[in-house]
Structures are given as C-alpha cells and as structure tokens.
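On to subunit A.
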Amino acid sequence: MPMEKKQKRLYLRIAILAVLVAAIVYTIYTTANKNDVKLLKVGDDAPNFSLVDLNGKTHKLSDYKGQGVLLNFWGTWCKPCKKEMPAINDQYKEFKDQGIQILGINIAQSELEVTSFTDKLGVEFPIVIDKTRSVMRAYNVDPLPATILINKDGKIENIITGEMKEKEINQYLNSIKP
Partner candidate 1 sequence: MSLIDLSSTLLFIAFIAYLVGTLFFGGAVKGGKKDASVSNKKWGTIAITVTIIGFIANLGYFITRWIYSGHAPVSNMFEFTTAFGMFVVGAFILIYFIYKLPSLGLFALPIAILIIAYASMFPKEVTPLIPALKSYWLTIHVITAAMGESILAISAVAGLIYLMKSVDTQKRTKSSIWLEIVMYAGVLVLGFVIVTTTFKLMDYNADFTYVDKNGATQEITYNTPALFGMHEYEMKSPDKMKPLAAMPALVNAKKLTTVVWSILFGSILYIIIRLILRKSISRAIQPLTKRVNMQLLDEVGYRSVLIGFPVFSLGALVFAMIWAQEAWSRFWGWDPKEVWALITWLFYAAFLHLRLSKGWQGQKSAWLAVIGFVIIMFNLVAVNLIIAGLHSYAG
Partner candidate 2 sequence: MKNITCECGHVNPEGTHLCEKCGRPLTEEEKHAKVVDMKYEGRAIRSKTYNKTIIDKIWNFFSSVKVGVSIIVITLVAAAIGTFLPQVMYVNVMQGEDAKQAYIDNYGTFGKIYYNLGLSDIYSSWWFQTLIGMLAISIIAASIDRGVPLYKSLKNQRVKRHESFMKRQRIFGEKEIAADKAEESLNLAEKKMKELKYKVRREDGVLLAEKNRFARSGPYINHVGLIIFLFGVMLRLMPGFYIDESLWIREGETASIPGMDGYYLHNNKFTFETYKKEEQKQEFNQSKAAVNSIAKNYQSDVVLYQSKDEGIAGETQDMKKVAHHAIQVNKPLKYDGYALYQMDFKLNELKAMNFNLVNKKTGKSLGEVDIDLTEPKKEYDLGSGSKVEVKGYYPTFSGFDDGEPQSDSPLPNNPAFIFKMYTPETPKGETSFVAIKQTLEPLGTTKYQMKFQNIETRNVSGLTIRKDRTLPILAIGGIIFMLGVVIGSYWSHRRLWLQRTNDGRLLLAAHTNKNWFSMKKDLDAVTTYAHLPLWVDQQEEDEKEMEEKEGDNTL
C-alpha cells in the first residue's frame, strides 16, 4: 500500500479519535459542573432593567451609566437583609454625592410590608419592588441578601451573597466610584 494513503488514513483516525475523546471529556466535565453554572459573572454587562420606586420614580439602570451602582436584593423576612440595611443606608448618605447610586430591590412583596419596613429603619436610598421577579431572575439571584456592584461602564464589578459589614460596604463603594 502506498505510504501516502497510509499516512492519510492515520491522520483520519487521529482526527476522529481526538474529536470523540474531546466530546466525551466535555460531556463529563459539563455534567460534573452542571450545578455551578452561573448565568452571571464578574466582568459581564449588567442586565438592564427598569423598576418603579416607592415614590413613583422610575429607575432604569442604563440611565446611571457613568456612575457606580450598588444593587441590594432583599426581603423583609430575611434577617441578614434587615441587619445590613442600616449600614447600607449610612454608606448611602456618605457616597450619594460622589457618583454612586444605591438601589434596594425588594423581591415581590406588598407595598405595605416594604414601606413599613423601610420607614421603621429610616431607609433613605430608593427602594424598588421587583413584582414579577424579573430583575431577580435576570441577575440570577437566589439566596438573599445578594448585592451586585456595577461600575461606571455598566460592567459587573462584584457579586456578594450574604450579609455585608459596614466596612466592607465602604470598600465596595470605593471600588466602583467613578
């Protein structure tokens, strides 16, 4: 048999085996890591959204381009949310004139619950209610509280799940200051 033909056959075999082995490895790898798949990662574009706050003002993320944005997802039943809320509020007072926006995003609760909660805590930053859980789903938020930091270019700078201390909040906000 001519050498050339044999070579060709060998290459064909290598190619087929390589493709199939790669497919098997890929399948095993993705199955093993199925549960870690996150829709959203640091560095991604922050999904745009538009929600109305308790005073009837519409907040659209794209309007805050050029500013650092902190999104805090919370619910009244969530204890750590309640704990970190005053700290966020304090930091809000400090940073609100430095090109920082803070939005509290409540997950689909009634206005009554939300207002009585924020009134009690004296929250000053805008609170929006995500009635349809659309923003929560867009940001793939599951356990509360969850905080998303967005830089002035609209990219996600950091994703924090769980309660934050005031010092940490300060650092985070400094990191997204324009």
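The rule is short, and it goes like this: a contact is a pair of C-beta atoms (placed from the backbone, for glycine too) under 8 Å apart; a residue touches a chain by one contact, two chains touch by 3 or more; residues count from 1.
The candidates came about this way: all candidates are chains of the complex that A comes from, given by their letters.
Source: prediction; values computed, not measured.
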| item | value |
| --- | --- |
| Complex member touching subunit A, one of 1 or 2 | 2 |
| Touching residues on subunit A, where the partner in the complex is candidate 2 | 1, 9-10, 13-14, 16-17, 20-21, 23-24, 26-28, 30-32, 37, 47-51, 60, 62, 75-77, 107-113, 115-116, 128, 130-135, 137-138 |
